[in-house]
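Excluded from the complex is one protein chain; the other protein chains are retained at their positions.
So, chain A:
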Amino acid sequence: MTVVERREIALVDLLDRLLAGGVVIKGDITLRIADVDLVRIDLNALISSVNEQVPSPWGEFT
């Protein structure tokens, strides 16, 4: 194989698969990681990533 990139797997790529893929089985713990929850996870992550380290994507108004 030529250039297979072997970086640490990005969390988003992982979540695309773990939360949207895989066989869905109703377990004893009936939790539906439904689209609603995914949206919330997205939002939370978004907020923390904007707060913590990166400059606001809307630029600085000084």
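Worth a mention:
Just so it is clear, contacts are C-beta pairs under 8 Å (C-beta built on N, C-alpha and C of every residue); 3 or more make two chains touch, one makes a residue touch a chain; residues count from 1.
Just so it is clear, contacts and distances are computed from a predicted model.
Missing chain, UniProt protein name, picked from "GvpL/GvpF family gas vesicle protein", "NADH-dependent FMN reductase", "Anti-sigma factor antagonist" or "ABC-type transporter, integral membrane subunit": "GvpL/GvpF family gas vesicle protein". Considering the complete assembly, chain A touches the hidden chain via residues 1-5, 9-25, 27-31, 33, 37, 40-42, 44-46, 48-50, 54, 57.
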